[in-house]
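Notes to accompany the following structure.
Excerpt of the complex: some chains, original placement.
Labels run A and B following the written order; every chain starts at residue 1.
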Amino acid sequence: MIIMKETTIKTIKEIESQKTIFIEGLPGIGLIGKLAAEHLIQELGAEKFAELYSPHFPHQALVKDDATVRLMKNKLYHARHEGVDFIILVGDTQPSPSNSFGHYEIVSKILEYLKKYDISIMFTLGGFSTGGEVVEHPKVLGAVSHEELVEEYKDVNISFRDDSGAAIVGASGLLLAMGREEGIRGMCLLGESPGYMYIDAKAAKSVLEVLSKILKLDIDMTALEERAEETESLIHKIQEMQRKSMSQNMPEMSKDLGYIR
Amino acid sequence: MIIMKETTIKTIKEIESQKTIFIEGLPGIGLIGKLAAEHLIQELGAEKFAELYSPHFPHQALVKDDATVRLMKNKLYHARHEGVDFIILVGDTQPSPSNSFGHYEIVSKILEYLKKYDISIMFTLGGFSTGGEVVEHPKVLGAVSHEELVEEYKDVNISFRDDSGAAIVGASGLLLAMGREEGIRGMCLLGESPGYMYIDAKAAKSVLEVLSKILKLDIDMTALEERAEETESLIHKIQEMQRKSMSQNMPEMSKDLGYIR
């Protein structure tokens, strides 16, 4: 692992997974995808089986509760639930928005790695910014790899708006569009959210409700709400630490907003 | 296709093309080149035969009318019109302006790919900004690969101004200058335009008028004008969506101005 010239996925534990349902929830708007996917990991009792490291991630170590450090990473979890295999992707970060090359490399490596697990369908989870407007009941917008999926999921509460010209930025968009090139069926579910600096558990809940309806999963949402509260309090702590901190050219210790747990 | 480490051109359909006239119209000032080239594709009934993907394009998926997504790409079209072969390059985007390396890579790959189609002459289409000044009858500025072309096309209404020190940025410039290194004759046609945030159908029409005079094509311009109106209305819709949206560090859904149809 020592020479990190490109994104690398390290298998921690060999798994068996067939006709896998793949779910992505990396950090993005309101941390919606991340919250939803981490909650699902907890509810399904999924186990980590692989880690992804990349020289396109921020060049920093994260400090954990026990004062140990670790690299920035993404993680792959596996669960078999009622005979169905799930692989769930979560993580600390995505490459910086100015580094398109890094985004393409990471998504390429993930799709290549997943080939052996026979992905039957992919769900990428994220947020859609309303531009600050707070919404009482966040809608869930959908985009698909193949047109028939719109018809297939018409009874689930997804808004397939005519958003011609819209773009889905980052892993949620690239995984779906590159996966489509490989013949993988998939859907992106985006929860409506006021914006970024806001851990949006309500939108995460909306997304997860849609997803669990699709997957016929019975998910207890109370833990998600508690989880969101914990996160919010951590964020407040971090923001307070940031006020005390000055961020300039060669920071040796700073805070990472995208990090939960 | 899965590992996207560099720009890749995927052939969709084998074509025969000899003494090919190559025309480029990628997004740029006023989307002039793009509008002109897309109109030409329609008028000539050209068919798509290849697609170009690049890790130097924005890391996002585009959402189409039917709620399906696709990667950002450039496209190559072919038409045989009155015994003459045309290859036309259009697309969603060019790499970001800070990524010179990506621009050089893409143009290199295109020239390499086109080698087998025996390019007899190349026309690159774009805009020239007047810096905000609206012009009633947009002039068309020309630059060439070989000096004799100035004499050859002196009867067409092209302004070969003494713009020593001027630069043609992006694919329109690089294709012409790198093609010249390969011995390919070519001309860049730039329509005068007030600037960027403006879909300039008038300038596109001027450019296409010059090009069709050179190529002795009879092009119906009414559709171009309608097309420009459609585009303008789409842009307004997108701008309205953007006002509602907030663009920060890790957007999951945003709009792409460079995208038409």
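One rule holds in what follows: contacts are C-beta pairs under 8 Å (C-beta built on N, C-alpha and C of every residue); 3 or more make two chains touch, one makes a residue touch a chain.
None of the values given here were measured: they were computed from a predicted structure.
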Given 2 placed copies of the single sequence, how many copies form the entire complex?
4
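As a convention for this text, only the chains that are shown with their structure count from here on.
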Averaging over Cα atoms per chain, report the distance between chain A and chain B in Å.
35
Note which residues of chain A are touching chain B in the complex, please.
27-29, 32-33, 94, 97-98, 100-101, 103-105, 107-109, 111-112, 115, 126-133, 141-147, 150, 160-170, 172-174, 176-178, 180-182, 188, 190, 195-197, 258
Mind pulling up the chain B residues that touch chain A in the complex?
1-5, 55-71, 95-96, 98-99, 102, 234, 237-238, 241, 243-246, 248-256, 259
